[in-house]
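Every protein chain but one is kept in place in this view of the complex.
The block that comes next holds subunit A.
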Amino acid sequence: MGFQRLINFAFIFVLFGGATANTCVQPTPSFSHYTSNNEKLSQSSAVVVEFTLKCKNKVDDLLLFADVEGTQIPVTKSPEGNNFQVSWTSSSLVQASKMYKVRFFDEEGYSNLRKAIRSSQDINSVKELFQVEFKHPGLSSKLWIRSELLALIVATIVFYVVCKERSEVIA
């Protein structure tokens, strides 16, 4: 009888312990992104992803990690803990437009990811909490020829035509 009670108590304890685990159930992110890629201003480019997260359960102090193209970055929070931000920079500009896929992991997922990396497994096999995708526009299409070069070309053509006519007259 006492033993049965103990089992019940242990079962309830495990149940509670599981319920207060620090993970987000059914996460729905609402995110915005920013990409900076202006070659006149800088030779580096920066990407910032900001988001807020809605979870089905109430989570305190959610710890998130992001995986971007094989690099893991910890996610920062606002002091109140509602807004999250991931940002990274690259030392060279992004030339062509591309799609960024950022996968977010909670603590457990992140430790699984680290294990997969250590044992050289495919990191795509680790299940993420959620992911966001967005397009990086790359360098904006610009005029191929600078206006000064175009002016120089036009002037050269005019000069050539005039010289030709002049030589015909002189000859």
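Heads up, the rule we're going with is that a residue touches a chain if its C-beta (ideal position, glycine included) is under 8 Å from a C-beta of that chain, and two chains touch if they have at least 3 such contacts; residues count from 1.
Just so it is clear, contacts and distances are computed from a predicted model.
Chemist: Given the options "Translocon-associated protein subunit beta", "L-aspartate oxidase", "Myotubularin" or "Cornichon family member 1", say which is the protein name UniProt records for the missing chain.
Modeler: "Translocon-associated protein subunit beta"
Chemist: Which candidate, A:48, A:68, A:94 or A:139, sits in contact with the chain we can't see?
Modeler: The missing chain is touched by A:48.
Chemist: For the chain that's not shown, point to the residue among A:40, A:58 or A:118 touching it.
Modeler: Missing-chain contact among the listed residues: A:40.
Chemist: Which residue, A:28, A:57, A:76 or A:121, contacts the hidden chain when the whole complex is considered?
Modeler: A:76
Chemist: Which parts of subunit A face the unshown chain closely enough to count as touching?
Modeler: These residues touch the chain not displayed: 32, 34, 36, 38, 40-44, 46-48, 50, 61, 63, 73-74, 76-79, 83, 85, 87-89, 143, 146-148, 150-151, 154, 158, 165, 169.
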